[in-house]
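Here the complex is missing one protein chain, while the rest keep their positions.
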Amino acid sequence: MTEDVKSTQTLDVWVAGTEEPELAPTDEGAQEISADESETRLDEQFGRVVEDDYVFDDDADPEERMILNMGPQHPSTHGVLRLQIELEGEIIRRTKPIIGYLHTGMEKTGEQLTFAQGGTNVTRMDYLAPFHNELAYSLAVERLLGIEVPPRAAAIRVLMTELNRCSSHLVALATNGMDIGAVSMMIYGFREREQILAFFEKTTGLRMNHNYIRPGGVAADLPPGWKDDVDAILDELPKRIQQYDDLLENNPIWVGRTRGVGVISAEEAIAYGITGPTLRSTGVDWDLRKAFPYSGIEQYEFDVPVGGHGDVYDRYRIRVVEIEQSLRIVEQVMDTMPKGDFRVDDRKVTPPPRGRIDESMEALIHHFKLFTEGYKVPPGETYVAVESPRGELGCYLVSDGGAIPYRVHIRAPSFSNLQALPITMADSLMADTVATIASLDPVMGDVDR
Amino acid sequence: MATTAPGNLLMTTVDKAARWARTRSMFPASFGLACCAIEMMATGAAHYDLGRFGMEVFRASPRQSDLMVVAGRVSQKMAPVLRQVYDQMPDPKWVISMGACASTGGMFNNYALVQGVDQVVPVDIYVPGCPPGPQSLMHGILTLHDKIMKGEISN
Partner (left out) sequence: MSDEHGSPEAETVGEATVLERLMPEQPVLRGLFERFEDVTWELSIDQDVARVPNGRWLEFGTATKEAGFEVCVDVTAVDWMRQRPERFEVVANLLSMQHRLRLRMITTAPRHEPTVASLVPIWSGANYPEREAYDMFGIVFDGHPDLTRILMPDEWEGHPLRKDFGVGSVPVQFKESHKVS
């Protein structure tokens, strides 16, 4: 009996159904304890011989590969992402992400809504960074219209988008931490986010999906006393970030699980069109706020963190430093906020102030036309990109001269960043999948639109 | 709910006791899809704490949960998955449809979305909003608790 059981490797896993065919049908075969009590055999059975190099297990038979389905309903896939993973033991050989489980037809809906309503549609794509979606769309519409927003509107836009970058990175850190096991990060991240969301609610009326940045400026002016709220955020957040660093930065478990995991090289990242913190973690210094500045952001001083290793740890550090840099920008905006109009003074685009509607017939007519028909945008096409927390968020807008866009296409950063998944996950362990996905920070609303 | 007899003795019916137990530790299955999922996570986080109702554990496996909060827009591709997860939950189970997109399709009245998740699973509570703030979601959950306690929803 013992001669029939071939042990070719030190870790020979018995697989049911692979016994030699000479065994009688009722023979329980390898379920019996092997009578071979040689030293090596006992060592194996007691686990004293451990083969550590799983990654280089080239003796495994390709037919032993198993295809595992992860998602779409899964606690760690950051939304409805489905992964088909071809596993060889614990090592991943191939991955295929399957998306489309959140496809909402937003680009089709965008062709039914007017230019002013388009913001409500676009803002729900990347729902963690709604201001950035709105900003890309508004900048594209303004380019087609040929109007410039007043400086105060541009400064308010910078303020809101940079605060949004903080809140989005906080969610990324929270979920990243929770997925890897630091469950308290979830509580920390959302606790800080509540403060920022309270400010958003005060200014825009909503905690998320604000529809605040509109073509022509912003929807409403900042509320009185906003400086105190922003001051409070600027006081609290750096101390809390210090708490995260205390928990994670030199934590051997964290470092062990994130250093060298999910590595992507700079050439691969550029070839796949990956942008944002993922690209910067590979050492490429590319940030749209510095390369193609928009909305007056070039007046503010800030640094762009760049990593060197291209792994999960670098991306986590980059996000933390980006929060600090964004707070630096917010402080400068707060100190230098220009006075003036919060939206452009063009009567054909901007609705008149509500008080004027009672006084002037013309204002009433303008208001009526703007909200029922919408303003007409001259024909043309343009592409505008902003730096969202995930990368380059662009809006390709085509107008045929009417009141509704002919084609609204949003270049989603998470959509392109997801192409990095198969290459980062190949030949890595199953447990690293979760860390890698969390570090790429995909938002499925952005991916599927 | 119970009448106290002398001697620190509580008397009740099995029905009422079962209802009390069911509401006091309802485990939600995580079915966060889109923006509403973030608000659901915020409801479970420290500021608006779902843990005080015994619900902060979002079970990953539907077999261990009794409440499914459909948070977000359900696309045509996702509908069979939704139904499968619902079927995998053991009785008694309840469904809260969170947000405008889950309740009626929301602002996306188009080819890609199921116009209301009640076309796929039976819904007990609808929570409106886009997205509903944590207070709204908690109000919906507590209303569900109320209804179960009063026996309006038997399931």
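Should a chain be cited, it is by its letter among A and B, assigned in written order, with residues numbered from 1 in that chain.
Everything below uses one rule, namely that a residue touches a chain if its C-beta (ideal position, glycine included) is under 8 Å from a C-beta of that chain, and two chains touch if they have at least 3 such contacts.
Here the structure is a predicted model, which is why all the values come from computation and not from measurement.
Colleague: I'd like to know which visible chains would be in contact with the absent chain if the whole complex were considered.
Modeller: A, B
Colleague: Of A:183, A:232 or A:291, which residue touches the hidden chain?
Modeller: In the complete complex, the chain left out is touched by residue A:291.
Colleague: Specify the residue from the set A:69, A:112, A:242 or A:336 that touches the hidden chain.
Modeller: If we include the chain that is not displayed, A:112 is the one touching it.
Colleague: Suppose we count only contacts with the excluded chain; which residues of chain B make the list?
Modeller: Touching the chain left out of view, chain B contributes residues 76-77, 105, 109-112, 115.
Colleague: Name, in rising order, the residues on chain A that touch the hidden chain in the full complex.
Modeller: Touch with the absent chain occurs at residues 99-100, 103, 105, 107-109, 112, 143-144, 146, 270-275, 284, 286, 291-292, 380-383, 385, 392, 394, 396, 398, 400, 406-407, 409, 411, 415-416, 418-419, 448-449.
As a working rule, only the chains that are shown with their structure count from here on.
Colleague: In the complex, go through chain A and note every residue touching chain B.
Modeller: 72-75, 79-80, 100-106, 108-109, 120-121, 124, 127-128, 171, 186-187, 190-191, 193-194, 197, 207-209, 444-445, 448
Colleague: Using the touch definition from the top, list the residues of chain B that touch chain A in their complex.
Modeller: 30-35, 37-39, 41-42, 45-47, 58, 60, 62, 72-73, 75-78, 81, 85, 107-108, 110-113, 130-131, 133
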